[in-house]
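Structure first, commentary second.
With one protein chain withheld, the remaining protein chains of the complex are depicted in position.
What follows is chain A.
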Amino acid sequence: MMAESGSSEVAVIGNVDLTSTELENNIINTMVERGTALLRRMEINVAEAEKRTGKNTVNMQETYTVYLIETRPAETIAEGGTPAAPDTLWRRYSEFELFRNYLLVTYPHIIIPPLPEKRAEFVWHKLSADNLDPDFVERRRVGLENFLLRVASHPVLSDDEMFLRFLTDEKRWKEAVLETGFQDKVDSRLKSLSAMFRVKNPDKQFTALKHYSDDLNTIISQLLRVRAKVADRLYGVYKVHGNYGRVFSEWSAIEKEMGDGLQSAGHHMDTYAASIDDILEEEEHYADQLKEYLFYTDAVRSVCRKQDLIQYELEMAVQDLSTKKQQKEELTSGTVRIFSLKGMTTKLFGQESQEQRESKLEALDLSIHEGEEAVNEKNRECKEFLQTAWGDIERFREQKDNDLREALISYAIMQISMCKKGIQVWSNAKECFNKM
């Protein structure tokens, strides 16, 4: 099912005798075609997975999986020549997580590609939910490679220094990324994500995007859940036919003329029953493609939240400035419009002296000046965020439409393959029955 080549192709969808253009319509090829500077000079693979045991932070033995990242220069290989040996290093899932968190904090206006799921979800009964299960590990390997290629093909993210180090510097990458101090920002980011605040004038486009993202999240989750049930049921239908195989075989032994026909028909029934395993394994790749976009919705929501926060901060700054200006006005005109305890006490217990008032005015002026600068800063930040984020959102939209359309096409190809197998088996069975 997985065509492992030396290039950055991840998943060739099954053996279907369709035109090569169909197979070339492959998401990874599209990524490479779009071509960032990084991808033009480097090939990236997650080639293998291995089990390791070691002591963890609390000094307990644990078993975990590491993944081999291969990088090699993207040169064209001369006829008959062998590709250069790749540079390699091993990384575990938690390192990928760390790196992604760094990206989330450092590029809050970018929709950061998601990692493959931590634990198997939307399983149908046969699929193991165990993290050490070889099928799960294999699919995760594919997902991690996909993640790296997504980052490598992103116009902004691919230039990141830490990314290059992640790919090439096994030992010192972690130190370097921690030195960026991004973890300090992690806390405040988490806070901002969960904080409750209301924006007075929410940006319409971002609101629409947030709603879309929530809708997409809901619908894909539901779709994946039902797909798993459909897979489960289909498995049942196919496997029951295996019982035909057995009883036909037994029955053929007591028949003379009918025996051969029954026996060979029985074998085809066994073939039919066995074929569902590969069929459903392939379909998991389709489910993975949907899952990627399910997880993408979290990244989208994250960007929307950030925009909300910036907007909110701008509004707060404007509010703050407005309050200070009011205060100044009151101080100069002598009227108290805004209630303050000091103001009340002043009214009750007598006016301040001229000196006191003047020093207060000075302080206020300074404060107002700072406030104005803050507002300008926030305004600028807001505008910049809107621009860069919206650029990335457009890029994401196009990518999503293309990728999901490709996924639907590959799903159709899988269905076609399944139908062709069915036609084959039952035609054979029919011939055998005819010989009964």
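One rule holds for everything that comes next: a contact is a pair of C-beta atoms (placed from the backbone, for glycine too) under 8 Å apart; a residue touches a chain by one contact, two chains touch by 3 or more; residues count from 1.
Following the convention adopted for this analysis, contacts and distances are computed from a predicted model.
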| item | value |
| --- | --- |
| UniProt protein name of the chain not shown, from "Calaxin-like isoform X1", "U3 small nucleolar RNA-associated protein 4 homolog", "Putative sorting nexin-7" or "Trafficking protein particle complex subunit 6B" | "Putative sorting nexin-7" |
| From A:62, A:277 or A:298, residue that would touch the chain that is not displayed | A:277 |
| Contact with the hidden chain (one of A:37, A:132, A:176 or A:230) | A:230 |
| Positions on chain A where the hidden chain makes contact | 18, 22, 25, 125, 135, 212, 215-216, 219-220, 222-223, 226-227, 229-230, 233-234, 236-237, 239-248, 250-251, 253-258, 261, 265, 270, 273-278, 394, 397-398, 400-401, 404-405, 408-409, 411-413, 415-416, 419-420, 422-423, 426-427, 429-430, 433-434, 436 |
